[in-house]
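Here it is, the structure, as structure tokens.
With one protein chain held back, the other chains of the complex are shown just where they sit.
As written, the chains take the letters A and B, and residue 1 is the first residue of each chain.
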Amino acid sequence: MRKNKSISVLIQLCKRLLPLAALLSLTGCWDSDEVNSLAIVTSAGIDRTKDGAIELILEIVAPQQQQQQSGTGQSSGQKGGKGTTIVRYAIGDTAADAQGRLQWKLPRTIYWGQLQVLVVGEELARDGFREQLDYLVRVNEIRLRVMPFVTHGKALDFFDSHFLLEQTKAGFLQSEAARVFHKPLTLSRLVQRLSSDEDTAVLPFINIPEDRGDRGGEPYIKGYAVFNQGRMVGTLTGNSFLAAKWATNQLKNDVETVNVGNESPARVTYTTLAAKSRLIPIRKNGEWQMNIRIESEINMIQNTSRLPMAEPQNARLLEAAAAEHIREVVTQTVRDTQRMHADIFAFGEAIKRRNPHEWSRLEPQWNRFYPEMDFKVEASVKLRRIGMNSIPLGRQHKERTKP
Amino acid sequence: MIWMKVAGITVVVVIIACFEWVRLDIGRVRERVVLVSIAGLSWIAALMAVLFPEMPGPIRWVEWLYRPLSGLLS
Partner (left out) sequence: MVDKGKISRGQLAFMLYSLMAYDGLLLIPKIAGEKAGRDLWLSPVWSHLTGIMMVLAMLRLSRMFPEESIIVYSKRILGKWLGIAAGFIFVFYAFYLTSVILRIYTDFISSVFLENTPTVVISGGIMFLVAYTARGGVEVLGRLAQLFIPATIVVFVILSILTIPEWELSNALPILGKGPIPSLKGATVPFTWFAGYILLGLYYPLLSDKRKVTLFVMTAWFGEMITLAASGLISVFLFGEYTSTLNYPFIEVVRYIALGEFFQHIDALLLAVWLPGTFIELATYHYATVTGIAEWTGLKNYRALSFTLGFLVLVVSYWGITSDIDFERYLATSHIWFDFSVLVFGLLLFLVAWIRSKLGALKYN
């Protein structure tokens, strides 16, 4: 080694100082994001204005202590100082453009990482919002876990509506979706469906009560918005919504009522404990036919008929009635979607899985083929529980044993 | 600005070269030649990359070399 003392001393000194140099790299100055310099977005809404521009609405988390003094901003949605978010919106040519304009007005940087919910206004949905979705899947902070919804009327109306049970709109919609669906739909599923061969999708459809008084009630998930070729073509509500949930394995705690027997009070109400549906494509005389096989287990919660369900033959009656009910509503709903030309149950996907070669032949004309397609619904129902009471109330035991 | 970059590159190359030069044992002529030539090469390369950003670099050369073949796939 070179015996140069001053240099080796210098090198020794440098070595000692090296750990300190490592500290410099800890600052991470370029991409540093302090929490109190961010506007954390929890839910976003996009909508179309009358002249075709895009309106972007953001719900931003507001720190608690500021909220208590400042009250509500010009478009903030909460009342009574309970909420912890504020709502801001801007209008631009595209969603990204609107975001840029919104950023001008906000003193903090918009942070998308906590986005949980996306609300699309009905008008934009009918016009096609795929182009605006592009922005959301492109931003590197947004996860594909975001839950998309379509709202009745304008998206801003949803953000203006008030509800007291949840603190944020995002929290409200999340818990609503978790209540209604078995496995809530996410952006990932939506973009998969939109880029699939059938190009159809369903999104939860939120209803906003017209009456905004205190008794007007909260917004709730009313049904499905049906999309075909990227545009919303209709909705499935009421029984159709239930049927669509049956067929897509999304059923959760739904209450239904059927008539059992012929005597006058004959209504029996039950909830569904478990349901499983399968699509089985078969070929019949060279044409494809779809069998929708639904199996479910139900729990009777009210019995207004005179028939004690503890008796197996009566239970069979209820099961048959429930199966018939399912068959009816599902058939009707599939007919509805055929009328909308929207293959929301992924019949095409089922055929593709069964016979990929055949599908490549069928695919180009699928849009014409689907509305004409034959299908059959097979439902089988098992009565699992009848609650805490064995015979209908008010019907005495002796009456039952009378000849 | 561009002179700042040139100066920066020069400083980095000189520091690296000197650092290694000092640590080599006495008499390693061959090592010193290779060290200085690679340092010189990377200095020139860095200057090229900074002064003429549009000039194709090695990745472009390789791309050009294999471009006739790239149509064969897909």
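As a convention for this text, a contact is a pair of C-beta atoms (placed from the backbone, for glycine too) under 8 Å apart; a residue touches a chain by one contact, two chains touch by 3 or more.
This structure is a prediction, so every number in the text was calculated from the model and none was measured.
Shown chains touched by the hidden chain across the complete assembly: A, B.
When the whole complex is considered, the residue among A:12, A:49, A:192 or A:257 that touches the unshown chain is A:192.
Of the listed positions A:6, A:36 or A:140, the one in contact with the omitted chain in the full complex is A:140. In the full complex, subunit B touches the omitted chain through residues 12-13, 16-17, 19-21, 23-25, 28, 30-31, 34-35, 38-39, 41-42, 45-46, 48-49, 53-60, 62-63, 65-67, 69-70, 73-74. Summarising the interface, subunit A meets the missing chain with residues 25, 28, 30-31, 113-114, 140, 143-145, 188, 191-192, 195-196, 352-354, 356, 360.
The rule is short, and it goes like this: only the chains that are shown with their structure count from here on.
Distance between subunit A and subunit B, defined via averaged C-alpha coordinates, is recorded as 55 Å.
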